[in-house]
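Note that one protein chain of the assembly has been removed; the remaining protein chains are unaltered in position.
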């Protein structure tokens, strides 16, 4: 029962004209944390190739973000993710974006991904190996 | 009772390694359409300045997107938005992303924005002028 | 002897904290104009596929930009490109970014691309068909 956290820089080009982190950038911070989660839990990295696990072919089905406290100026934030739900061919990630030094939320959100057949793009079940490696990060009650 | 639609290019740098429009880019297409809506409905453009209408100071509160059919390759899409709800100091935009030649959805979603005091960043009501200009785009049942 | 010009929106998310177009975005405007040039001159669009002309596989070798006058606030700009040089396996694009209503430069620059073998990524010559279609845009003296 654990979460995955990574630290991300907030750079000048991420700020908007109000000098706060632009709302669309949160989605990238979330996605990049999911990327480092896949590397840690599944060993996925480098380029996509045909020898990859079929689980690696999944599409984003939904994204939801609630913005609670603006990230102001240049600096660093923590992004914490966990698995909120693991379905037969879907998986729901939940996330929080936090400052480096306090347990409050800049934002909270969710993403649903669906495992698909690479050609037909229709849902297919996750493999057993995948389920085994991902299950430890399942935190139905949040983190 | 009307919606606002704009056409956006999908460029090479918008595609991901699967050659589909990257999920975070949908948020930018939605936002840019909201930008052109503000120009049309409110005349807002150029730089933010202190002589601006206070309504122009609003923050994004939530973003929700459901991805229904990938946008594949380079080309153009239509983004249609309307006002799903107009509150005292909040406003909900709804959107659909559509191909140029068919009435099907690549994606659907919503954004809630909240009018705030520029310094305190606490909610303040929309002005009457704002309500009058935005009301024609209120389409509770969708578009 | 002609150039290719396209109009691009400058959106809120393109501005930096000084409310000017962020320097890295110029590169995207230039690239997107090159994309629409390829569509016009060569008919290239949609996804990359193995049946594509080999000329379509080319890599960016250099980018150079000189920033002359900031683009301030939301609006539109014109991007004008032409072919400054056509080599055996390389091609130099030149560009100017201009306001909608004046003949002055926001920026000027160049990009060199090199046609490569898709697997080996070593330079290969452009096809004759490519040379024929691109030659009308060769403007050694600028536009």
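Annotations
Should a chain be cited, it is by its letter among A, B and C, assigned in written order, with residues numbered from 1 in that chain.
One rule holds for everything that comes next: contacts are C-beta pairs under 8 Å (C-beta built on N, C-alpha and C of every residue); 3 or more make two chains touch, one makes a residue touch a chain.
Since the model is a prediction, treat every value here as computed from it, not as a measurement.
From the set A:41, A:74 or A:116, the residue in touch with the chain omitted from the display is A:74, counting the whole complex. Only one residue from C:24, C:104 or C:129 touches the chain missing from this view: C:24.
The chain not shown here touches subunit B at positions 12-13, 15-17, 19, 22, 24. Interface with the hidden chain, as seen from subunit A, comprises residues 9, 11-13, 19, 28, 31-32, 35-36, 39, 45-48, 72-75.
Residues touching the missing chain, restricted to subunit C, are 17-18, 23-24, 27-28, 31, 47-48, 59-67, 70, 121 (touch as defined at the top).
In this text, only the chains that are shown with their structure count from here on.
Relative to the centroid of all protein Cα atoms, the closest per-chain Cα centroid is that of B. Rounded to whole angstrom units, the spacing between the C-alpha centres of subunit A and subunit B is 24. Averaging C-alpha coordinates per chain places the centre of subunit A 34 Å away from that of subunit C.
The distance from the centre of subunit B to the centre of subunit C, each centre being the mean of the chain's C-alpha atoms, comes to 29 Å. Each of the following residues of subunit A touches two or more other chains: 17, 24.
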